[in-house]
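My questions will all concern the structure given below.
One chain of protein is taken out of this complex; the other chains stay put.
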Amino acid sequence: MQEGAVLEMRGICKYFPGVRALQDVDFTLREGEIHALMGENGAGKSTLIKVLTGVYPKDGGEVRIRGVEGAAVIRSPQDAQNAGISTVYQEITLCPNLSVAENMYIGRTKGAVTNWRQMNQGAGRILSSLGIPASPTQQLGTCSIAVQQMVAIARAVDMECKVLILDEPTSSLDEQEVVKLFGLMRDLKAKGVGIIFVTHFLEQVYEVCDRITVLRDGQLVGEYVIEDLPRVQLVSKMLGKELDDMADIKGESGGAAISQDGAPVLEATELCSNAGIKPFDFSIRKGEVNGFTGLLGSGRSECVRAIFGADHVTGGAVKMDGREVRIKKPLDAMKQGIGYLPEDRKGDGIVGDLSVRENIILAYQVMKGFFRPISRAQAEAFADNYIELLEIKTASADTPIKSLSGGNQQKCILARWLLTDPKYLILDEPTRGIDIGTKIEIQKLVLKLAEKGKSITFISSEIDEMLRTCSRLIVMRDRKAVGELTGEDLTQSKIMATIAGGDEQ
Amino acid sequence: MPKGIALDKQGRLKDRVAMTDTNLLLTITVVVFFILYLSAVFFLGGSFAKPQNFLNILNNNASLIVLSCGMSIVMITGGIDISVGAVTSLVCMVCAVNLEQQGGNMLTVILIGLGIGLAFGVVQGFLVAHLGIQPFIISLAGMFFAKGMTTIVSKEPIRVTNEGFLAVKDTRVIVPGLGSPNKLGVYIPAYVEVGVVIALLVVVLLFCMLRWTKLGRAFYAVGGNNQSANMLGINVRRTKFLAHVLCSLLAGLGGILYFLHVGSGDVANGAGDEMNAIASSIIGGTLLTGGVGNVVGTFFGVLSLNTIKRIVSSLGFDEAWWSNITVAGMLCLFLVIQSIVLLRKNTSKQ
Partner (left out) sequence: MTTPVKNPETQVKRPDESLFKRLTRQQLFIPVAALILLVLFNLIADPSFFAISVKENSLGNPVLSGNIISVLDNASELVILAIGMTLVTASSGGQDISVGATMAIAGSVILRMVCGNEVSANTMHMPLILAVLIGILVSMVFGAFNGTLVAYFKIQPMVATLIMFTAGRSIAAWINNNQLPIMNDITFKYAGTFLPGIPIPTPVFITALVILIFWLVLKFTTLGLYTQSVGINANSSRLNGLDPKLIKLLTYVILGVCVAIAGFIRVSRSGSINYSRIAENIEMDAILAVALGGNALSGGKFNIYGSILGAYVIQFLTTTLYKYDVPSTALPAYKAVVVILLVVLSAPVVREKLASMKKAPAKAAKEVS
């Protein structure tokens, strides 16, 4: 092994049916460093980590760990823990039915008998030292997601580990918690622990990391010392292209300014649902693109879900084209000409085992009704038309949609709604987790649809995407609409300030 | 989330933490049982008031208690095993044949019972844990296999006359202080059968195992979320495998206890006991979705179920079919309650 290295991975390969998730990837982690693993969604970061921790078996290559003779054999997360690798995964991997303390100790204690008193005391100490507002005896499921994530981190750092892996741990944490976490990481670094840090936030990378390894399309792009790699270069390495395409779309964005005098297509007053949002007002004009912005969990998805009737609407009134309508369930909204592309593509969007064709016609078929099935020939015509129009890359219209890449799945869902010819289309995070090329295509499509007179609500976590497409932004904070920005107010800084609520203090 | 939790000097929390699901459901079960039994004593009086009547519930259900505990363990890991009733029947039949036709003794009976249980457990556990087949399908097949095998072993009921066996079967363990005088004024001591002692021992042992051992906690973790449990370093496959082995082993033991109680091998033995066991577990607060449950609750579940059955029959509905309808009704009621509680909880969390 190299001097000072605690972990070396060489020539790692991993295949999924039809996909090369990792191809010949090398990775080296040195003692006492924080090493960022960067890449777009689908670049193979999570796969690499799951291979390292034994969640997935690898198809090639070898892993060496300091203190282990020869190639390390890691077949299960248990092996990884024994080899001194502790991990915090992106999704919460704790058991909601167990207590906080038990979640911190289970699977890593020696001896066959659980000493509850000792465990609760130990957990209490760690929790209070990290300032986590949870009780050791509390059932984990009753804690908030952020606290659960902190508990997972507490568990990982409490282990005597040589390698600590943090796979996007910060996405559900607030700023103070992130600061706390970074403090912790620096302490561990000083103790000689090697830390692999996966995140999407560039600021965070440049704040704590020493080195960066970039992956793209399952292949290694390179390993860099942080000082040698300015942000712009990092981004272009991740994307594999220069930023021309992005600039391209920006030029057109002025076009999103629409006639302000058009009558509203949809007007909602005092709308609220059982998902815990405060009543809000909303309206959109013909040909307008607007958006909801705010932090994750601020209630932006819940707002559009209320408009579409996806959550149980508990109050408020909705007018379509000036007429009062009742939207109790998604079908009501669809009949009013509303389409909704949900945030969670896998869970709420695609119907995985059905073919691309069936996925595309689904919403239209439902609107036509139970006794009027679309004929096979017609369905094929629809599907072929949209596959060509949106350049969906699929082997055939009969391919199960789950075998397509994320971006192409998203296009199919877009096609599904376009087929219903909606007056008003809600796109909740249509660009999340898809490659940059498709992202830009989708943004362009949004603008084109608006030009054709469709009204669109566009939601994205990336503010610059919103700036490029939307002419009006509704800002959400703590499940409440706190501001509306248009025209010259549409700048990154102004949006940030409104989200943070600085203007009210 | 209670805000501002602070630790006092002993490192204990000042705030009282909400009950865990397991304890909440356990409390409900115990309360339900006492309400049921006390109202039976109060309104129906008579036989219910006698301690021996209560002990007879135990005598008649020692086998079911053991089966239900095994069922609870599998259910805690998120699985199910509907072969237990048929395994009971098979064990009774094979033991009867062994004692009557092959000159067996108590030792061979025990070995046969546990051996059959172990064999079912190993096969079913392997298929569920290592091949990832739905436990319901496997144990359904197991149930039919055991049923078929029972009739292959013998179609005719076999009554056991082996003296050594009958001596054990008729042993009565006197419970001091609970006896009562009969009509002639002679004091009749209250008693339980040997099986009850074994069953209670099993409950206590399993309670300790589930509460304190690594394996016991692993059962809960796997049932809570098996992917997470895997990531936390628990060997999920082995845990599931052991849960099924333990369940079938207990089904074997339950078969021995059933055999000790009835003293015969019969195709009809243990019929419907898988249902009774599932119903008892569910009434006892074991969630079908896994991760929540307790053998003490299950014990009270068995008692509640049989108290209800007795109440129904003492109300005059004593035809055989009422018993089945009662069990189904109770199961339905508790399933719906669980489902409503869980749905509430999930929606309130959003």
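Going in written order, the chains are labelled A and B, and every chain counts its residues from 1.
Quick note on the criterion: contacts are C-beta pairs under 8 Å (C-beta built on N, C-alpha and C of every residue); 3 or more make two chains touch, one makes a residue touch a chain.
Quantities reported herein were computed from a predicted structural model and do not represent experimental measurements.
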item: Displayed chains contacting the withheld chain; value: A, B
item: Which of A:G39, A:G54 or A:G349 contacts the chain that the document leaves out; value: A:G349
item: Candidates A:T199, A:T213, A:Q365 or A:T394 - the one touching the absent chain; value: A:Q365
item: Where the missing chain touches subunit A, by residue; value: 1-2, 8, 10-11, 13, 15, 20, 23-24, 26, 59-62, 64, 308, 310, 329-331, 334, 340, 342, 344, 347-354, 358, 362-363, 365-367, 369-373, 416
item: Touch list for subunit B against the chain that is not drawn; value: 80, 82, 127, 130-134, 136-138, 140-145, 147-149, 151-152, 155, 267, 272, 275, 278, 288, 319-325, 327-329, 331-332, 335-336, 339-340, 342-343
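As a working rule, only the chains that are shown with their structure count from here on.
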item: Subunit A residues touching subunit B - in the complex, by the definition given at the top; value: 53, 55, 76-78, 80-81, 87, 89, 92-99, 102-103, 106-109, 111-114, 116, 121, 124-125, 128, 133-139, 141-144, 147, 274-276
item: Contact footprint of subunit A on subunit B as seen in their complex; value: 1-5, 7, 11-13, 15, 17-18, 20-22, 211-215, 217-218, 220-221, 223-225, 227-235, 291-292, 347, 349-350
